[in-house]
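Here's the structure, in structure tokens; my notes come after.
With one protein chain held back, the other chains of the complex are shown just where they sit.
When the chains are written out, they are named A, B and C in that same order, and each has its own residue count from 1.
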Amino acid sequence: MASPPDLKSGATLRNAFGGVLALFIIFLIGVLAFSIRLFSVIKYESVIHEFDPYFNYRVTQFLTKNGIYEFWNWFDDRTWYPLGRVIGGTVYPGLTLTAGTMWWILNSLNIPLSVKTVCVFTAPIFSAAAAWATYLLTKEVRGTGAGLTAAILLAIVPSYMSRSVAGSYDNEAVAIFALIFTFFLYIKTLNTGSLFYATLNALSYFYMVCSWGGYTFIINLIPMHVLLCIVMGRYSSRLYIAYAPLVVFGTLLAALVPVVGFNAVMTSEHFASFLVFIIIHVVAFVSFIRGILSPKMFKVAITLVLTVGIAVCVGAIAILVALVASSPTKGWSGRSLSLLDPTYASKYIPIIASVSEHQPPTWPSYFMDINVLAFLVPAGIIACFLPLSDASSFVVLYLVTSVYFSGVMVRLMLVLAPAACIMSGIALSEAFDVLTQSVKLQLTKLLETPPNAGDTKDGSSTVQSDVVEEDNKMIDNKTEFVKERPSKKSRKKDKEIVEKTRSKSRNQKRLMILPLEASSVAILLIVVLISLYVIHCVWAAAEAYSAPSIVLTSRSQDGLHVFDDFREAYSWLRHNTEVDDKVASWWDYGYQTTAMANRTVIVDNNTWNNTHIATVGTAMSSPEKPAWEIFNSLDVKYVLVVFGGLVGYPSDDINKFLWMVRIGGGVFPHIKEPDYLRDGQYRIDAQATPTMLNSLMYKLSYYRFVETDGKGFDRVRKTEIGKKHFKLSHFEEVFTTHHWMVRIYKLKPPKNRMKEKLKKPKMTSKPLSGTRRDESAKRNPWQ
Amino acid sequence: MAKSSSTDAVTLIRSLRSAYAATPTNLKIIDLYVVFAIATALIQVVYMGIVGSFPFNSFLSGLLSCVGTAVLAVCLRIQVNKENKEFKDLAPERAFADFVLCNLVLHLVIMNFLG
Amino acid sequence: MAKKFFCPLLLLLLLPESFSADNPTDRRLLILVDDLTIRSSHSLFFKSLESRGYSLEFRLADDPKISLQRYGHYLYDGLVIFSPSVQRFGGSLDQAAVLDFVDAGHDLILAADSSASDLIRGIASDSGVDFDEDAEAVVIDHVSYAVSETDGEHTLIAADDFIQSDVILGEKRIEAPVLFRGIGHSVNPSNTLALKVLSASPSAYSASPRAKLSSPSLTGSTIALVSVVQARNNARMLITGSLDLFTNRFLRSSVWKAGSSNKYEKSGNEQFVTEISKWVFHERGHLKAVNMTHHFVGEKTEPAVYRINDDLEYSIEIYEWSGTSWKPYVADDVQVQFYMMSPYVLKTLSTNLMGLYSTSFKVPDVYGVFQFKVEYQRLGYTSLSLSKQIPVRPYRHNEYERFIPAAFPYYGASFSTMAGFFIFTIVYLYNK
Partner (left out) sequence: MAALYTLHSLLTAFLQFRPTSAVTLEAKKLEQKTPIAAFPLRRVEAMAESLAPPVLVRIMLLLLLLIAASPSTLESSSPSPAVRILSAERRVDLTSSIVKVYLTMKVENLGASYVSDILLAFSPTEAEHLAIIKASLTEGKRKKKKYTPLDVNPTELAGIPNGAKLFSISLISPLKTGETTVIEVLYVLTHSLEPFPTEIRQSESQLVYYHDSAILLSPYHVVEQIMYIKTPTNRVESFTKVDPTNRAGTELKYGHFHEQPPFNYIPITVHFENNNPFAVVEELVREVEISHWGSVQVTEHYKLKHAGARHKGVFSRLDYQARPSIHGASSFKQLLAKLPPRVHSVYYNDEIGNISTSHLRTDYQQSELEIEPRYPLFGGWKATFVIGYSVPLEVFLFKSPDGQHYLNFSFGCPLHETLVDQLTIRVILPEGAKNPSAAIPFDSDHFLEKTYSYLDVVGRSTVVIKKKNVVPDHNVPFQVYYNFSPAFMLAEPLMLVTVIFLFFCACIAYLHMDLSLSSSKA
């Protein structure tokens, strides 16, 4: 897609050559973006990662098997038992449809790739696309050079990589591409003011809506920008063309997606756009009048028009407010609210708070995820402000808002990453412009510069190349990117300079008076900075983000040790239990259980029904008998717990247990968090509270654990467990994996005979009251 | 005061008309079209007020189709307007082609959403 | 020679066909006795059993070679413990083994008397029936005792307070009172599995006849003389505190209840023990439910999923075992629930008197995974509890109604805009 603008840009042979070069670099960037994400496949295996991707994978399988209509109407009875879940109406189909289409095309070409393979490689492919989109966007903002820089930065930015390594088959993988591309088209429309791009813009917005709840970010950001432009008096009819059709089309198309449906007009995430829609019309009208009237008449006109316009606005606002008031939760879904008010989630919605990626990020995580870009961004902002165009102002706005959001939710670092890349791309290219240009002016001869500029690059790149050698073979095709990127860019620079000097304003000149040494040193420093960034990214790709959380490895003195317990347990369930058996576990494992073990689960990672989850949480934190009664009333046959105590796997159910208590207690007040804490702290050793020691979760986790080493030392909590020897009366162990990481228990049948003291073990449906009641399926857009 | 404003209004209207008279016919046609679309939209809103928004999707599509048409028409008007400095390079044929394309897309979506 | 070919010669441990779903009546009974004289003293009872086709095997309770099972297969279908005083069984048998035997779905008759050992009491109390703790205590009734020359302590009781259930005691009601001599027991009323079949009169009490009359632990009609337990797996137990209940003497002897005018030639014992043994060994009151089916109204095949607001038909067949064959079971109170965490539909099934119960109803306007549940517990009958899972889906995207008249203006509007668009294009182009 990049070719036409590139080649159209230049008419002269030289620019054509530059265009081809740029095209080539872009292609290489794509390859880089794709290949750097294959560490996971090479180091581990071609497998779906983590939790949500398994659901997406399962949905994709269903789609490829039964076709689009079946998928649209899919009522899944294997999850959220007994409520079931309408998959077609509650899932963002973009990702699934994309992968499904790719698979279909491949198979119609008789290339028998499995659905799994396609799913695994969807994310890398789209990250390449995202890099290209970044190029286009930045190019619209600031010339080709900036575009290329931004593209390569994004191709390897860790925070995006963390979500799009091969196998992490999640919405964000495609959504980020859609996001950037939508922004690109918006800017494009803004610059050209052609309806054609406006339509494309709407369509790509539609794709974004299909693929991620984050689309609300777009539909709020763009109006903000429009408003900004109007306020800054930069209104132009191009702005109108860019915005008005987008709103209409966008709303219509968004309403077509089952998940969004009428929310596109009902919920207040979207109202901002309508408001601005009205405002822009007023403004447009005003300017139109001004256009056809003589100034003095306009003076008169303006008063009337304004009064009318204001009246309209007021009316509109009134309507909107009314609508907001009428719509549920004031029209804002939980996660969006927790965006505006960071403390909201922790206060009201423990489920959202319980997910680690909804926590506010820490500073190290910033450094981890965007590394040196964090320092380049301010420079970029400055660069954007001289001279300020609509496009650059938009980018700045984008950056600012995304910084705020990322501050609220760690997960939204993802949205920040592109902005940061664009900014620092601009900054870097500007810097190179200035420096190389000054170098060039200093040296009278034009021919000498490229070489020594070139060899400084080469030196630096070789430096990093042998740094990089330690990592595995993936990198060496990277290093040559690193080699050629700066050199090529510098070559591009000095040809851009030609039009820059023509195009750009005078102040550029003043900047250029830098001594030769200073500038060359500066160039060197920048290159070093970039190389640091590259090394960090490669490390992140290879070590930090490539592990698929279902199979764990640990390096001990006797080589690599693999912990494949999860799949062991799931495949046991798959082959040795009845097809209709229900498996209860904490919701983290719901998606994996349905996908890998193909068994019905009670709750899963799509946490749409708080009560249901609370029921399971209650069961897990109750003593055996009530727990048995709850599970029995849900027809549960097996209970699955994850236990890391033997091998020291930290994220096991005991560590998540407090959330179960909180969520359970949130709905069923007889579960009180303090009962599980010994003077405020959470412990499972001898000091633990009896409530804790009698809770089902404790018992199922530590059943017969003491017999392994005689004293029951928990390697995660680094203590001996409190209650060591106990029997299970209502559950029996049916399977425990090799490293005890997953333990599966079976509910015993009710007692055959009643002893004197027995009460009726009929389910007292108290803890369940209202599980079915609240049908407020929270279709939270940020899932 | 009121008087002066009214006279202002009168003069304003007059000058408006005169100014508008200058506009080329094709723009006039467009304006007519816009007016028609907006009128339909208003009618629907009123009807909705009376009957209630039961088939909400139909209402939306009906309304938005009108609004969309209007907006697109306005865009077209902006583009083909000779006075408009911004669109010198954009040929009116091209603009109209885009306009047609947009409308096709719009009505496609509308048809899809109506049922 | 060839005739020997193919009769697979079974080792001794291979069982002949036994208690099974389609033939619930027991076959082989093991009878544990203290001494083999019981064999003759209770011969009438045993004869009646044998005449009904049971194969009896008598063992001394402490016979070291007793074993109920071999390689996980039970060798008997019913166990009769007529050995009240045994301290510990012989062989592999013990209290747990007996209870496992019951939990495996087999039946038990347990008769104790004043010399009941802890073992026997233990078995009883694990089944929810508690004999009087006091070792000497026997049931004494100074009002409704059976007049006889020997017994002055009124420990021989003529009880006629039967449970009102034709299923347990047969259609023909027992006129003559039943002679009882032994210890009483109590049943926790909250225990839904245990039933008092024969309870003492209000004037009875349980105490030791010799000891000074202290406040007796059990008094009046809370004293159960004979009670039955039907476990959740429908295994049945008969527990009584009187071994004499089954003796030929009691079966044959005449009875004259004190204070009552009429004197019966023959006590009710024979009829009582016969009928109740029929019940215990599943000759009566055993139900089975088969062919649970459901389908759309007017169709026959069972769909994999229903849509909300569908109309469906549901049917089930229930039969009762008559001791020899399956007869259709007739009742008007069989109910089916359409259940998802709480019954959304509760309908009483109508029967066609041939064992087929059926009804039809509309699926509620709620989607989810439902169950057809039949929970049927009736006094004396084995309990039926069946469920079948069926998902209920919401409307498909094309199942909502279309072309609502109310929406016609909107349709009109959008079409008119389209028309308008075409006209406009033509006019515009023409005008150029």
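A few remarks follow.
Everything that follows uses one rule, which is that contacts are C-beta pairs under 8 Å (C-beta built on N, C-alpha and C of every residue); 3 or more make two chains touch, one makes a residue touch a chain.
Because the structure is a prediction, the values reported are computed rather than measured.
Remark: the omitted chain is touched by one listed residue; of A:47, A:395, A:526 or A:684 this is A:47. Among A:575, A:711 or A:725, the one in contact with the hidden chain is A:575.
When the whole complex is considered, the residue among A:517, A:543 or A:707 that touches the unshown chain is A:707.
One chain of the complex is left out; on chain C, the residues touching it are 1-2, 4-11, 13, 71-73. Contacts to the hidden chain, counted on chain A, fall at residues 3-4, 7-8, 45, 47, 109-112, 551, 562, 564, 567-568, 570-572, 574-576, 596, 704, 707-708, 732-738, 740.
Note that only the chains that are shown with their structure count from here on.
Chain contact topology: the protein chains form a complete graph, every chain touching every other one. Relative to the whole-protein C-alpha centroid, the nearest chain centroid is that of A.
Should one ask which of A-B and B-C has more C-beta pairs in contact, the pair is A-B. The distance from the centre of chain A to the centre of chain B, with each centre set as the mean of the Cα atoms, comes to 39 Å. In chain B, 61, 110 are the positions where the chain touches two or more neighbouring chains simultaneously. Chain contact summary for the complex, chain B toward chain A: residues 5, 8-9, 11-12, 15-16, 19-20, 22-23, 56-57, 60-61, 64, 67-68, 71-72, 74-76, 78-79, 83-84, 86-87, 90, 94-95, 97-99, 101-102, 105-106, 109-110, 112-113.
Taken together, the chain B residues at the contact with chain C in this complex read 25-26, 29-30, 33, 36-37, 40-41, 43-44, 47, 51, 54-55, 58-59, 61-63, 65-66, 69, 73, 96, 100, 103, 107, 110-111, 114-115.
On chain C, the positions that touch chain B within their shared complex are 402-404, 406-407, 409-411, 413-414, 416-418, 420-421, 424-425, 427-429, 431-432.
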